[in-house]
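The structure appears below as structure tokens.
One protein chain omitted, others in place.
Each chain gets a letter, A and B, in the order it is written, and its residues are counted from 1.
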Amino acid sequence: MKGRKLLLDKIGISGIETFEIYKKNGGYRSVEKALKSMSPEDVVEEVKKSGLRGRGGAGFPTGMKWSFLAKPEGVPRYLVCNADESEPGTFKDRYLMEHIPHLLIEGMITSSYALGSNLSFIYIRGEFMWILHILEKAIAEAYNNGYLGKNILGSGYDLDLRVMPGGGAYICGEETALLESLEGKRGNPRMKPPFPAVKGLWGCPTVVNNVESIAAVVPIVNDGGDAYAQIGIGKSTGTKLISACGNLARPGVYEIELGLSVEEFIYGDDWCRGIANGKKIKACVPGGSSVPILPHYLITKTASGENRLMSYESLADGGFLSGSMLGSGGFIAFDEDQCIVRNTWNFARFYSHESCGQCSPCREGTGWMEKVLNRLEHGEGNLRDIELLEEINKKIEGNTICPLGDAAAWPVAAAIRHFRDEFEWHVTNREESQTRNYGLCKEPVTA
Amino acid sequence: MVKVTIDNIEVEVEQGTTILNAARQIGGEVVPPAMCYYSKLPGSGGKCRTCLVEVAAGSSADPRPMPKLVASCSTPVMDGMIVKNKTSDRVHENRGGVVEFLLANHPLDCPVCDQAGECHLQDLGYEHGSQKSRYEEEKRTFEPIDIGDTIKLHMNRCILCYRCVHVADNLTENRVHGVLNRGEQAEISTYIENAIDNDFSGNMIDVCPVGALTDKTFRFKSRVWFLKPMEAERSCNKCSGKAVLWMFGNEIYRVTARKDKYGEVEDIDGKPGWICNDCRFENKEVSKWKILGPRVIDRHSVISQGKYETKIETSTKKIN
Partner (left out) sequence: MKAHIDWSLRHSEKKELSRASLAKIDELITQVPEGKHKTVLMSALHLAQIEFGWISIETMDYIAGLLKIQPIEVYEFATFYTMFHLDPVGKYVFEVCRTGPCMLVGSDDIISYIEEKLNIKVGETTQDGMFTLKTAECLGACGYGPMLQCRHKNHEFLTKQKVDELIEAYRSSKVE
């Protein structure tokens, strides 16, 4: 059974965005359970047991992240929800917040209690301003019903919750850039160490979690960490929101149990129903624009011939040589008529545009790659440009302050790795490359 | 105290010391270059990535190597840490990459740049750069502008080290310039062509590692290597009055703070020896100063005195 839903199960209920209907349908149980019968440590323990991994993209175990939070006497601690969803291909948090805002509010209250935060924030990207208003409304309802404010449910626990907008900067999805932005500054990522768990918002210990991670705390507390860990496969526990887009017959946001086969997800009737207009799939970026692209022959099967599954491990099977990453769950499919060079250029332009400009490899390197790819795409490239791109890549990767450098380098490296023929064809067939697309890449012949 | 080994040399330093500062305690060849870090400016560092080093062992407690190269200026040492700088091929290769990035949009206008001869980017390019640039794209260009009567901003040459921003933050009440825009478009600016007008603004020139911020009162007067640096002092109610005069014959061409081999202002009476604008710009007559004697410039650069032999030696090595 791969159809269990823990986050979106109530999404079809009319009026679920209101406190009343949400509560009537079992909402806010986790707050009652946690505040009335559990210590904060108990909640952290359940999250640890659940095996929940950060849903923003890095996949770091949430319980472990929580346990790193420093707790010096007399210093406030903060929980900040990262709702700055901006990784191309990713629109799952938006869907959740738009349709079932109280799930996030509930998760924030329960998680804030676990971490000992009395003032928590949701930092939402500025382009989601209408969702900010949805959340503000939901928060006001929660205050009115005694789930926020002083002495919540008579437990003696106080919590204020605020929503703050971003202003248009992908980099603010990086947790320390987000904190800078929240403090009213440019979103320049901070040097680490110190990590936010020690020195975060206004220099105080802070946990930053993705929307979906916070929401997942609700079923974890309701049903127990063990029950959550039963769902999924191996170390990929629970359910994951996947936002499917690109050339799919039915793009949208789906909640899957981790371990669903990629083939089922792309072609199944319950999911994306295949490629739009009956075309063939050419490539797929399974976890948001920064993860390596997979050519058609590595999407549903791994290099060793096993079925590829929607899980952290299976999508990464083969490493960067023949695998990719689950990332944020932004699943982008490319049909046979798409141009990989154009798309790689497009992504490079995105990362160059979004680089904060603080450190030299990212500032200069992303801009350089964008310019070289622009030439290649427009029939003005040389064969040595392809090697140059690989070189620039290597000099960016791992050498930057924050992961944006890697995020910019990986898609270019993977595209050249799997679609080198197509890149070369853009150089050797300059004119033709401006009038038609290359088509599917050839599968390497293995002995 | 913790023990750290850098390029096979062991040193004992205080807890919390960064790798870069531990290396500076050893001195010499093992010290990584730093273009943005400036020990006298809290908050500086981490950005340029030229000081990247390899950590071959994290600590005695956890001797695993660190997977990525780390910025030595902002990574604290741990007891038993083993660091490779000069002895690491990875460092050499990646530092070369950083230099290539820093030079990608740099105009390479050294022949007409006042910083030539004392430019850290020149030194870095000499040490780590390659003969030929692979950057064939159009360079990012800006018009030079005046930011006040005494300072010229050549944004083309800027490597966005943020040092001048930290100077303004640390030495003055109201900062009026900063970094605007982002990514490749980021620039140092006042946004509204404001004059930077405070008693210590001239220190921005001293901390600038390249020719982005130069002394307008000295522009095109002379190449620095033709000048004689002299230690001097005067009584000043704004700063220590201890400076270096850059002289040609009996004329003072330029006044700067006293800087050490890392290009940082020296401590004077236990405090960083920043000088005020009066000393820097307004007192160019010899009679205003008490000249103490020649200043030895201990830097691996064109202006180094008495170092021509080593210079020739290394140049020959490079050619061969």
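Just so it is clear, a contact is a pair of C-beta atoms (placed from the backbone, for glycine too) under 8 Å apart; a residue touches a chain by one contact, two chains touch by 3 or more.
Please read all numbers here as calculations on a predicted model, not as lab measurements.
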item	value
Residue among B:M1, B:A61 or B:I192 touching the omitted chain	B:I192
Chain not shown: contacting residue from A:V44, A:A244 or A:V341	A:A244
Candidates B:L41, B:V179, B:V255 or B:I297 - the one touching the absent chain	B:V179
Chain not shown: contacting residue from A:W66, A:Y157 or A:F350	A:F350
Where the missing chain touches chain B, by residue	140-143, 145, 155, 174-182, 187, 189-193
Interface with the undisplayed chain - residues on chain A	76, 85-91, 94, 119, 125-130, 160, 162, 164-170, 181-187, 202, 243-247, 251-253, 285, 289, 330, 332, 334, 338, 342-343, 346-347, 350, 353-354, 356
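Just so it is clear, only the chains that are shown with their structure count from here on.
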item	value
Centre distance in Å when chain A and chain B are each reduced to the mean of their C-alpha atoms	39
Residue numbers on chain A that touch chain B, as the complex places them	169, 186, 191, 193, 352-361, 363-368, 371-372, 388, 391, 394-395, 398-401
For the chain B and chain A complex, residues of the former touching the latter	45-50, 52, 67-69, 71, 74-76, 94, 97-98, 100-102, 104-105, 134-135, 137, 140, 159-160, 162, 179, 181-186
